[in-house]
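I have a structure here, written as C-alpha cells, and I will follow up with some questions on it.
All protein chains but one are shown in place.
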Amino acid sequence: MSNITYIEAISKGLREEMQRDESVFCLGEDIGAYGGAFKVTKGFIEEFGEERVIDTILAEAAIVGVSIGAALMGLRPVAEMQFADFISNGWNQLVNMGAKTHYRWGAAVPMVIRLPSGGGLHAGPFHSQNPEAWFFHVPGLKLVAPSTPYDAKGLIKSAVRDNNPVLYFEHKYLYRHVKGEVPDDDYTIPIGKGEIKRAGKDITLITYGSMVQFSLEAAENLTELGVEVEVLDLRSLLPFDKEMILASVRKTNRAMIVHEATLTGGIGGEISACITQDAFEYLDAPVKRVASIDTPVPYSPPLETYFMPNTEKITSALTELAEY
Amino acid sequence: MSNITYIEAISKGLREEMQRDESVFCLGEDIGAYGGAFKVTKGFIEEFGEERVIDTILAEAAIVGVSIGAALMGLRPVAEMQFADFISNGWNQLVNMGAKTHYRWGAAVPMVIRLPSGGGLHAGPFHSQNPEAWFFHVPGLKLVAPSTPYDAKGLIKSAVRDNNPVLYFEHKYLYRHVKGEVPDDDYTIPIGKGEIKRAGKDITLITYGSMVQFSLEAAENLTELGVEVEVLDLRSLLPFDKEMILASVRKTNRAMIVHEATLTGGIGGEISACITQDAFEYLDAPVKRVASIDTPVPYSPPLETYFMPNTEKITSALTELAEY
Amino acid sequence: MAESTAAKKNITNRKPKVLKRKLSKKQLTELYYYMILNRALDDRISSLYKQGKFHGGAFVSRGQEATSVGSAYALEKGDVIGPMIRNSGAVLVRGVPPHEFLANYLGKKTGPTHGKDGNSHFGDLKRNIFAPVSMLGVLIPVCAGAALAFRIKKEPNVALTWIGDGGASIGDFHEGLNFAAVMKLPFVLILENNGYAYSTPTSKQSLVEDFVVRAQGYGIPGEIVDGNDVLAVYDVTKRAVERARKGEGPTLIEAKTFRMKGHAEHDDASYVPKKTIDYWQKRDPIANYEKYLLKEKVLAKKDLAEIQSTVAKEIDAAQTFAEESPLPLAEEAEQGVYAS
Partner (left out) sequence: MAESTAAKKNITNRKPKVLKRKLSKKQLTELYYYMILNRALDDRISSLYKQGKFHGGAFVSRGQEATSVGSAYALEKGDVIGPMIRNSGAVLVRGVPPHEFLANYLGKKTGPTHGKDGNSHFGDLKRNIFAPVSMLGVLIPVCAGAALAFRIKKEPNVALTWIGDGGASIGDFHEGLNFAAVMKLPFVLILENNGYAYSTPTSKQSLVEDFVVRAQGYGIPGEIVDGNDVLAVYDVTKRAVERARKGEGPTLIEAKTFRMKGHAEHDDASYVPKKTIDYWQKRDPIANYEKYLLKEKVLAKKDLAEIQSTVAKEIDAAQTFAEESPLPLAEEAEQGVYAS
C-alpha cells in the first residue's frame, strides 16, 4: 500500500502494465524526455526506451490512426492526448476506424486513449472540456472515468488489457487534489462495474469522475436533514452499470445524476431515461440532473464557478429532491 | 403550390435563398458541374456561376473551416457534405471553432452544413449514419431535421438566414420517397418549433426526420385498439420544442420517442429526461424509446432491417405503452 | 511550372523502364492471371449491379489493374496492405478468393464481413489485409501504425497502402506520411493519380501535376511510375519495399493511371472528355501487358486464352457460391460490436 495521488496512480498502473507486457507501448506529444504535459509518463523513456515511449509529431489524427494500426498488429498502444480537448482532431479515426472495425470484420483493436479532461482550473474553453458524451453514442468504444487513485490504477490496467478501444478519462482537477491508499500489487477494476461509494436509503445519486467527491460532500450535508443519500460511482461510462443503478433506485425511490459535462446531450439524459424506463413504478419523484450549463467552458473564475456543478449546487438539488 | 419531392424542395429553397441574397454561396465536393452526389445543386453553377457554387478539394476540415472564415466575413456559406458521415472529418473545425466563436468573442458564424444522412438504403456503416446526437451536445450549434418537402424548403431558408452554424440533416431515404405540396412563395419555418402532425389524446409520440412517416403509420395502426396517438415532429433538434412536448404529454400522460439514430446516447435520452423532470406527475407509464440498436449500421438487408426502427416495431412499442 | 520542373529532378522519369529485375515465367504469368482475375471480377460486379442484384453501390477499377496487382505482387506474405476501393487486384494477389468479394457484395453470411459491410470493404488479418473505411486517408496513419508495430516487434515487414488524387487532399495524408517519415517507418504509399476524384478533375484538386513533389516536403523519396505498366509498378514498388525493409523509411510512389469507368456503377462519367478516354484506352494495362508477353514470348496466344477461360470459370463458380450462400440471420446484427 502506498498513499499516492491520482496522477501517481495512473502513472504507476501504466508503468506496471508496460513491465508486465512487452506489447504495451505509449505514444503522444511530449511524453518522452519531457514526461508529458502533466508528467504522467515521467521516467518512462528512461525505463522503457524510445521504441516504447514515443514522442510523436503534433498530429492527433495520426496518433489515433497509428495506434489503431499497431493494435491491429497485436500491440497495445496507450496514446496520450495532451488535453482531452484535442481528441477532436482524432475524432474521425476513432469513431469510424477504431470503433467499427471489430463489428465490420472481426479484427480487435486493443488500444487506450488517455484523456486529461475537465475544468475547474481556469483553463478556458479548449483545455477544460468533458467530451465523454460524444463517445457514449459510438458503439464499439468503451469509456472509463476513475474518481480515486485506487480506481485510477485499477482501471488503467483493465483498459490496457481490454481488447477494444478504451477511452480513459483522467480528470485534471483530481490529478493532485486527491490522494489515497493504493495497493502496490497488481489488481484490476472490471470495466462496466460501478461502485457504491456511500450507502443510503433515501436518494440514489449517480455520478463519476470529478463529481464523486463533491457528491459525497453533498451527501454528508443531507444527513442534517436526516436524509441518507446513496452515492454511486459509475467508474465505467460505456458500458455503464445499469443493474447497480436500478437496484439502488428500486430501494431509494429517488434518483439524481451529476456530471461535470454540460447538461443537454450529456450522459445523464440516457441514465435518466433508463431509470424511468426500468424503474418507473419505484420512482417517488422525477429523476433530477445536475450538470454544467449549456455553454462552452468559460475562463474567468466567477463564470467557470457558475458554469460547473459543485457541492453547494448538488446539496441544494438533493434537498429539493428529498423534499419533493 | 407544386407537388414536389423532398429533395426538390431542398433544392428549390436553397436556390431561392441564393437568388434572394447575394451573400449566400454553396461549396462542397462535386456540387458544381456534377450537381452534387444527390443532385441537390443541379443547375446551380449555370445559374449562379463558379464563384458562388464552388467545387472544392476533397477535404472536409477545409470545407468547414473555409465556411467559418467566409461566414465571419459576412457571407452565408452553405456547405454540402457528400454524406453526413464525412462531417467526422470536419468535427474539430465545427465543434471548436464554429460552435464556440460567438460565445467567446461575439462574432457570428452564419453558415449551414447540409448533411445527407440516414439508412434504409443498404449503404453500409459509412454512408448511413445519423450523427445528430453528437452535435446535440455542442452548445453553439443549431440542428434541424425536416421530414416533409414543406418543412425541407422552409427549414433550409431559416437555416440560411440564421446567424449561427446550423446543421441541416436531410434524410436520403426521404429524398425521393416523399412528395408533397410546397408553396412556390417564400416562407420559413421557425427553428426551435415543432409541429403536431397528428392530434391524439392517449399517447404522445415524439419523433423527427425519417421516422415521422413510420410513426404516423403506426399511429394509424393504433386506432384499431381505440388508441389515439399524438405525433409530434420536432423539426428542430437543437433547440427543440420542449413546450410542445410537455403540453402534449400533460394531456396524454404517456410518451414515446422514436429516432433512427442508435439508442444509447441518442437524443431520445435527453427528451425522456426532460419529460420525466418536468411532467413527472402527469406520467401514467414509463417514457419509452424506439431507436436503432447500438451497433454500426450493418449493410446486409436482413441486418439493416433488424437494426432500424420501422412501422411494425413502432406499432408494437405503442401497443405496449397503451397497455401499460 | 517551376515546381514541376524542380520536382522532376528528384523523381524517376515516368516512362516505363527496362525491368530492373528478372521475373520468372511463373511470376510473369501470375501477374497476368491476377490482372485478368481483377478485370473479370470487376466485370462481373458491373453486370450483377446492372441486374439489380446488389443492395448498395458497386465500385470497379478498370484501367487500374496494373497498379494494384503490380504493387501487391512486390510484397512478402508478412507485409500488411491497406487496400482502397480500387485495389481489389491487390486483395486478389494476397489470396482472397473472388467469391469472398461477391458474397460480400451480396451481403451474404459467407462474405468476410458476414453482411456487416458491403462491396470490397473487408479485411483479413490472417492475410495481413486491413479493411478500408469510406473516409479517405484514414488508412495512411493506420498502415503507418502497422509499420510502427513491425519496428517495435523487430519484424522485417513493410506496410503499404494506396490513396487517390482526391484522397490526397485529406489531412490524414499529411499527418500519416509525415509520421512515417519522421519515424523512418517501413511504409510505402502509392498515390493512384487516375485523373478524377468522383467528378472532380485532378486539376481542381492540386495545382501540381505531379503529386510526388510532396514527398520532398516530408524528406522522403518520391517516384513516378506508369501505373498502367504492371512491370514498372512491380519494379518501383519492389525498390521502395526493399528500402523500407532496410530501415531507410517510407517512399511515396505516384502511379499515373486512369479510371476508365465512372466513380461507381451509377455514374456514367459523362464529365470525362471522350478524347481523354480514347487516350487511355490505347494504354489499357492488360492489352499492353499481353503485347509484352507475346513479344517477349513469355506466353503464347493460347496460353492467354487458357488463363482467361480459367478465370472465367473461377468467376462463375464464385458467383454461384455467393448467390447460393445464405443471408445472415437478422439477429446477427447485434453481434460483434466488441471483441471479447
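Which chain is which? They are A, B and C, in the order written, and residues in each are numbered from 1.
Methods note: contacts are C-beta pairs under 8 Å (C-beta built on N, C-alpha and C of every residue); 3 or more make two chains touch, one makes a residue touch a chain.
None of these values were measured; they are calculated from a predicted model.
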Where does the absent chain touch, in terms of which shown chains it meets? A, B, C
Residue of C:S46, C:Q216, C:Q308 or C:Q335 in touch with the missing chain, whole complex considered: C:Q216
Listed residues A:G13, A:G106, A:G154 or A:P298, member touching the removed chain: A:P298
Just name the one of B:A107, B:A199 or B:L225 that touches the chain not displayed here. B:A107
Just to verify: which one of A:H122, A:K193 or A:K313 makes contact with the chain not shown? A:H122
Among A:T5, A:N89 or A:S117, single out the residue that touches the unshown chain. A:N89
Considering the whole complex rather than only what is displayed, give the residues of chain C touching the chain that is not shown. 1-3, 6-7, 9-10, 169-175, 178, 181-182, 204-208, 211, 213-220
In the complete complex, which positions of chain A touch the hidden chain? 29-30, 33-34, 37, 55, 57-62, 82-83, 85-86, 88-89, 121-127, 293-296, 298-307
What residue numbers in chain B mark contact with the hidden partner chain? 25, 51-52, 54, 56-57, 59, 61-62, 64-75, 77, 92-93, 96-97, 100-110, 139-140, 142, 163-164
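The working rule: only the chains that are shown with their structure count from here on.
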What is the distance, in whole Å, between the centres of chain A and chain C, each centre taken as the mean of its C-alpha atoms? 41
Centre to centre, by mean C-alpha position, how many angstrom separate chain B and chain C? 37
Which integer distance in Å separates the CA centroid of chain A from that of chain B? 31
Find every residue in chain B that makes contact with two or more other chains and list them. 85, 88-89, 125-126, 294-296, 298
Touching at least two other chains at once: which residues of chain C meet that condition? 113, 116-117, 121, 133-135, 171, 336-337
